[in-house]
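For this depiction, one protein chain was excluded, whereas all remaining protein chains were kept in their positions.
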Amino acid sequence: MRNKLTSLQDAIALVSNDAVVALGGNTLHRAPIAAVHELIRQHKHGLNIVKTAGAYDVDILCGAGVASAVSAGFIGYENVFGMAQLYRSAVEQGRVRANEHACYSVIAGLRAATQGVPFMPVNAFALSDVPLAQGYRKVADPYSDEEVYAMPAIKPDVAIIHVHEADADGNGRIYGSLFEDVLMVTAAKRVILTAEKIVDGATFEAQPELTSISGFMVDHVVHAPRGAHPCSCHGIYDVDLAFLSDFSAHTQSPKQFEEWLSQHVSSAKC
Amino acid sequence: MRNKLTSLQDAIALVSNDAVVALGGNTLHRAPIAAVHELIRQHKHGLNIVKTAGAYDVDILCGAGVASAVSAGFIGYENVFGMAQLYRSAVEQGRVRANEHACYSVIAGLRAATQGVPFMPVNAFALSDVPLAQGYRKVADPYSDEEVYAMPAIKPDVAIIHVHEADADGNGRIYGSLFEDVLMVTAAKRVILTAEKIVDGATFEAQPELTSISGFMVDHVVHAPRGAHPCSCHGIYDVDLAFLSDFSAHTQSPKQFEEWLSQHVSSAKC
Amino acid sequence: MVTSDVLIPIVMARLLRNGESVFHGVASPLPMVAILLAKKLHAPDLVYLNITGSTDPVPAHLPRSTVDPALFAHTRSRVTLTDLFDLSARGKLDTAFLSGVQIDEHGNINMSLIPGDGGDVHRPKVRLPGGAGSAAIMPTAKRTILWRTKHDARTFVERVTFRTTGGNVDRVVTPLCVLKRVNGALEVETIHPDVDSEQVRAQTGWYVDVDERTPRTPEPSDEELRALREVDPDDVRLIEF
Partner (left out) sequence: MVTSDVLIPIVMARLLRNGESVFHGVASPLPMVAILLAKKLHAPDLVYLNITGSTDPVPAHLPRSTVDPALFAHTRSRVTLTDLFDLSARGKLDTAFLSGVQIDEHGNINMSLIPGDGGDVHRPKVRLPGGAGSAAIMPTAKRTILWRTKHDARTFVERVTFRTTGGNVDRVVTPLCVLKRVNGALEVETIHPDVDSEQVRAQTGWYVDVDERTPRTPEPSDEELRALREVDPDDVRLIEF
């Protein structure tokens, strides 16, 4: 396979405005934050962010004006820091559209894209106002006429996944929780891996069963140590509560947030 | 979790006649042959065998009168021993119904069962006589009206999977090729693992990422060393060409096959 | 007097059965504690599932986020959230813990939004975090146990403003009582020690049939209290209060 190593700047430069962008990880864990910050530095806009459950990643992209839609099941800091204020006000003020999902319906949409079919039946929403609000439709089983909700395919233009180890071919190892990262890889048109560590691919031969993402499905590999910070990266670093606490305190006013962004993101080298 | 260890006899005794039985492995590799032989010894009948690509397993079950239907994409010895004669004559003589599939359509049916939906859209059969022959129907995407084939759910009553290592909780490790075994586990109502080796579950804690099948999805664990023979088991033993050659030579007449069965299966201790 | 942070997880644990599969999602410290408590007390073979993809983890310390790698410790296998949703969708998940910003008489929950002017759901008055997996899990899991650390008439409403989902709600555990769904409606099953029945009525948004004869939630036993201290020595669950 060809060498896919590139810089974070070059990989992110290929993300077009208005792209559908799937972000790996879940809530405060193994989100591809180095790439998220670079999206902000490159002043992307109009992105539709796809995620099952997001936190800092989605919140800051909404605050920075990068996201214009969020397709997810949950956006929040769990019980750790209360609501995602930037996301919340962006939605309430009409700057961001919340495409409400049930996590599983995001998965269903990604499955449809992975499998090259226009929709995926999903056993969800049986007793919910979400389908009406979002325009989700039912489909009848052609054998039994039983009705089930159909999720339209979600085909991200790019999936960005943070992994523990990657080689130049794009093979990636994730230790601990996988979340829905592999499904995002298969569903997306283009895949960027950011990796804590770049390793010689030969080291994967001893235990290919441990490779989570197969290189032929990956387009770009970026070396990004601590690339999930302030989120956790299983076995390497924990959630940075102090950093997030400081961030959270600066999301109460636009001015404070601008200052925080300029100090922690815009001027930062990645 | 509770201890799921049992004998092969007891595990197979729970398979009812007329059950839909999914068999792990692919062609001549890691098929659960110890369990297949036990199905024959227990004189099961009327089974519908689900497999993507089968060989000795499906052939002998057809010859022994255990199978009455086969839902698969391919049944044969690849180029190694020519046609699967027992399967072939059983179908030609109307003793076994061949539910023709495209491998991927077996997968689609298993996916529907896994996901608790009545059917699964599948991007296959666009230019095929199979749907008409098998009664596969199309379904229209409720968003675009695009039509796609729908596979009815395939919900095996039991899936039988041969693994390298299992613990008493039902956690299973498969080295090398996984084939569609994990999907069979999730689709089936009941799961039997046969294992080359029973290990202390504590040994899986060091690398849980290597566990292929999660114990809570498994009902019975059987210690079956060489349980895939004469098929291969990655890293432990190769296909037994001499055994299969002898078998193949005995499939040309019912009488020869009966003799072979009685010598190699009926009288054998498992 | 027993406080809610002690009683609620103990009551939640009592509802769990040995051998069943139990799932909690994001933002679920009390279910995390309750499950570990039940495993220690009466349900050692309970199968503990969560978003990290672990099975029966043995955390060295309890995390504040319930998706934390701490909940992956000592697991012997790994699945994805997809696998857990599938499990529920095909009817094989026994019990799920879920919650709601609003919970109504029929056990419907709202985790999504408070609609804006004219009922506008796309420009809501309040955007809530979202139901996470609730709208998939609650209708398909064999039963759901709801919990909430606040019991007032803004939370326990006659009818949710937006129905994120209804489903197979079995019990609701609150700081005041345990509600049980009977014929599709939530009824008070037991009132907690030291709680006045009038208070339960006043702080619930629909009419609840309670009086001094309503059964009382049993006090925590010494064994339960000791187990709770062992499971959550740092009182991590207090972040829910």
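Note that the chains take the letters A, B and C in the order they are written out, and that residue 1 is the start of every chain.
Heads up, the rule we're going with is that a residue touches a chain if its C-beta (ideal position, glycine included) is under 8 Å from a C-beta of that chain, and two chains touch if they have at least 3 such contacts.
Nothing here was measured: the structure is a model prediction, and the numbers come from that model.
Asker: From the touch rule at the top of the page, work out which displayed chains the omitted chain touches.
Answerer: The omitted chain makes contact with A, B across the full complex.
Asker: Among B:L47, B:A124 or B:V265, single out the residue that touches the unshown chain.
Answerer: Selected residue, touching the omitted chain: B:A124.
Asker: Tell me which of B:V20, B:I33 or B:A98 is the one touching the absent chain.
Answerer: B:A98
Asker: Check the options A:Q85, A:N123, A:N171 or A:T194 and report the residue that touches the missing chain.
Answerer: Counting the whole complex, the residue in contact with the absent chain is A:N171.
Asker: Going by the touch rule given at the top, which residues of chain B touch the chain that is not shown?
Answerer: Considering the whole complex, chain B reaches the absent chain at 26-29, 52-53, 72-76, 78-80, 83-84, 87-88, 91-92, 94, 97-98, 100-105, 107, 122-130, 133, 176-180, 182-183, 232, 234-235, 238-239, 241.
Asker: To test your reading of the contact rule: which positions on chain A touch the chain that is missing from view?
Answerer: Listed in rising order, the touching residues are 1-2, 113-117, 167, 169, 171, 186, 201-202, 204-205, 208-209, 211, 213-217.
Rule of thumb we're sticking to: only the chains that are shown with their structure count from here on.
Asker: Please find which chain has its CA centre nearest to the centre of all protein CA atoms in view.
Answerer: Central by C-alpha mean position: chain A.
Asker: If we define chain centres by averaging CA atoms, which chain lands farthest from chain A? Would you check?
Answerer: B
Asker: Using mean CA coordinates as chain centres, what's the chain A-chain B distance in Å?
Answerer: The mean C-alpha positions of chain A and chain B differ by 37 Å.
Asker: So the centre of each chain is just the mean of its C-alpha atoms; given that, what is the distance between chain A and chain C in Å?
Answerer: Computed from C-alpha means, the inter-chain centre distance equals 27 Å.
Asker: Scan chain B for residues touching two or more other chains and write them down.
Answerer: 115-117, 209
Asker: At least two other chains touched by the same residue of chain C: list those residues.
Answerer: If we look for residues of chain C contacting two or more partner chains, we find 54, 72, 78, 89-90, 140.
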